[in-house]
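Just passing along the structure, written as structure tokens.
Only one protein chain is missing from this complex, and each of the others stays in its spot.
Lettered A, B and C in written order, each chain numbered from 1.
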Amino acid sequence: MKQDKYTEKLTYRIRSMEQLTAAAWSMVIECPDVAAKAVPGQFVNLLPDGGFTLRRPISICGIDKNAGTLRIVFEVRGKGTKALSELRAGDTVNMLAPLGHGFTLPGQDARVILVGGGIGTPPMLPLAQYSGAKAVVISGFRNRDAVILQDDFAAAGAKTILCTDDGSAGRFGLVTLPLEEEIKAEKPALICACGPLPMLKATAALAETYEIPCQVSLEERMGCGIGACLVCACRTKDANGDEQYTHVCKNGPVFNAQEVIW
Amino acid sequence: MKQDKYTEKLTYRIRSMEQLTAAAWSMVIECPDVAAKAVPGQFVNLLPDGGFTLRRPISICGIDKNAGTLRIVFEVRGKGTKALSELRAGDTVNMLAPLGHGFTLPGQDARVILVGGGIGTPPMLPLAQYSGAKAVVISGFRNRDAVILQDDFAAAGAKTILCTDDGSAGRFGLVTLPLEEEIKAEKPALICACGPLPMLKATAALAETYEIPCQVSLEERMGCGIGACLVCACRTKDANGDEQYTHVCKNGPVFNAQEVIW
Amino acid sequence: MADLSVNICGIPFKNPVIPASGVFGYGREYEQFYDLSRLGGIATKGTTGTKRTGNLSPRVAETTMGMLNSVGLQNPGIDAFIEKELPHLLACDTVILANIAGSTAEECAEVAAKLDKTDVHMIELNISCPNVKLGGAAFGTSCTAAAQVTKAVRAATKKPLCVKLSPNVTSITEIAKAVEAEGADALSLINTLLGMRIDLRTRRPILHNNMGGFSGPAVFPVAVRMVWQVANAVSLPVIGMGGVASGEDAAEMLMAGASAVQVGTAIVQDPYAPLRIIDELNDWLDSNHIATAAELTGSVKPW
Partner (left out) sequence: MADLSVNICGIPFKNPVIPASGVFGYGREYEQFYDLSRLGGIATKGTTGTKRTGNLSPRVAETTMGMLNSVGLQNPGIDAFIEKELPHLLACDTVILANIAGSTAEECAEVAAKLDKTDVHMIELNISCPNVKLGGAAFGTSCTAAAQVTKAVRAATKKPLCVKLSPNVTSITEIAKAVEAEGADALSLINTLLGMRIDLRTRRPILHNNMGGFSGPAVFPVAVRMVWQVANAVSLPVIGMGGVASGEDAAEMLMAGASAVQVGTAIVQDPYAPLRIIDELNDWLDSNHIATAAELTGSVKPW
């Protein structure tokens, strides 16, 4: 990436890089100006080196305003995330952040249930840290080898429930089972969820059944990431229930589950 | 550059990299198989890293069959040569070589005059090394700051005549003046030349006047570099004087001056 | 400092670099990064007679040094544009090109008539959107249809009218001439090429619309060629675009015959792209001792 006074504004140093699983990486980025503004649920948009046209959106998994750093956790899916995974501490990365509309949280003393599926788990961590012992984190993964962040959730003081699709770690099966149990045990003030669409749908359905506010973080392929190019449309309902197109990068990624047309 | 068993075949290690002037670099490449085959006047075709489609042709400036290395000297002109100039000893480079038809030399005891203009000077060095004291090397440069390889020519034992366009080093003016003087002093068996087209033309004209065999190394934009894509055409005459298209990469870069349609 | 100012249809531009329609919204998102008055102008998101929600997602795909989009003219409609967006844009101290489109010539004319009563500087009529079923490329790929819609819009406004051409045609010069004959004041090109990408895992087209508009550095040679052909075929000023991502690209587009350039995909990647291109163009002019950007226009000497 050619450096000039404009790219410099978007260029940040990587403080640390850690491999979590075969596919997942944790990156801590030095960006005091961004960390100062960032809220849970927002995302960063990274431009990998090597001839990519589009940036890659990654949720914020940690905000340390004192250290002036952000943490992200991502999985290698295609060429762009592969290139990002090859970065090391001391390298720089081109980043536009913080972007999007994050979670709207109740008081710290309100019970919240945080549901994460696979690589949708990372954005739950700042929420768990906020709510501490009042948080229940239910996360689901394909199998044992894909599990991430369980120690971090525990360290945050949250009740931490792990599920895997094949039972190779934690509970066998989908996250919706423990979710319903926890709802029944004590109705939370809010459910937050991020992960695959079927999981979000099922979570939203349960929330509706039990009449619990629910916020979901959606994914869509993105261009600008700031609300100008209109490529990241998702279908939502406005206050009157009329269909409208909103944009994941600006109006989201976090939406009230009731707004979303599934 | 992604490495696989095919790119490996074309990947060579750089032994050394030296900056000669503000724009010119000297690179020594470890390539025993190539060095074993290479002859003066041939060229290498380098693919810079960073999204280039076409290779960059560079003349061979040194062949060390014992060390198994080639030397090239090149000037930064555009993005590709800029990228090549950023390589360092220990890096690798993707190279197709040796390519093309080189100089056809008389015996080592025959007097030869070697005429180089600017960045056309490097391919004269192996010729000077071959003919030693029997060689006269006349090289011309824009100004003092662009002068290269004079010590190498002297070390080869050649008579070394330097000219600059502005007189800031060596003789003032074009190479054709000392060329005519040297021809008159003692008719050589061969004149070899590489450099800008006007210089080659003038050299060829003098060679014709004095009826001296003359070989010139031509430049043309290239694709494959091996004679298949036909993009590097130059106009030459066949034995009957009929115009024909030949290809700089395969039939050249070195041609008998009489074949060339200027 | 070279003189970067250019003049198109009597409108003075501070510099020849304009964010292209569709990537810059109505400018608001970019104000957090810089003052919009630094731009040569702004081409606004294509606006139609009534509100449109656009196509289903995914609407974007990456390609080698380019991208596909299938937004499909999502916009709030001309009335909302004039009421809610235009006043703010006109306060930005730069030239505003209102990009318009419609399913029928009548819709386009109606939109233009509404803009005629505003202070917008120029109307850019998009007859080349590949992402809508009606109008769009259907206008831009036939001389008759292109002439007809240009005629209708011409009758509806006295504003400088720039018609934006489609590259997905056998002969862009014929379309250009047809549009010139109906009273266009300027031409802009190229809109996106039609392209497609497939997700190997799902075996579905990446775009929900199957095909979409292809833009970015990859298309630059096609854009330069068409700008050159069109500039030589008509006597209208041309605004060139398609893959411009550096000051040197802008210089090349100007030499090919453009009076200004628009920048699309480069901004999707980097919000600062237009400022960088302005700076680089200035630096290139300075280091080549060229006094004005305007003198580059059409200066290529063909063989």
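The rule is simple: a contact is a pair of C-beta atoms (placed from the backbone, for glycine too) under 8 Å apart; a residue touches a chain by one contact, two chains touch by 3 or more.
Fair warning: this is a prediction, and the values are worked out from it, not measured in the lab.
Taking every chain of the complex into account, the absent chain touches B, C.
Of the listed positions C:Cys9, C:Ala80, C:Val222 or C:Ala294, the one in contact with the omitted chain in the full complex is C:Val222.
Touch with the chain that is not drawn comes from one residue among B:Ser16, B:Gln150, B:Gln244 or B:Gln258, which is B:Gln244. Along chain C, the points of touch with the absent chain fall at residues 56, 63-66, 68, 141, 168-171, 193-198, 200, 203-205, 208-211, 214, 217-222, 224-225, 228, 243, 248, 251-252, 255-256, 284, 299-303. Although one chain is not drawn, its touching partners on chain B can still be listed: residues 4, 6-7, 9-10, 47, 51-55, 96, 220-224, 226-235, 243-245, 250.
Definition applied: only the chains that are shown with their structure count from here on.
Placing every chain at the mean of its C-alpha atoms, the farthest one from chain C is found to be B. Here the CA centre of chain A is 36 Å from the CA centre of chain C.
Between the Cα centres of chain A and chain B there is a gap of 58 Å. Under the contact definition stated at the top, the residues of chain B that touch 2 or more other chains are 51.
Within chain C, the positions touching two or more other chains are listed as 65.
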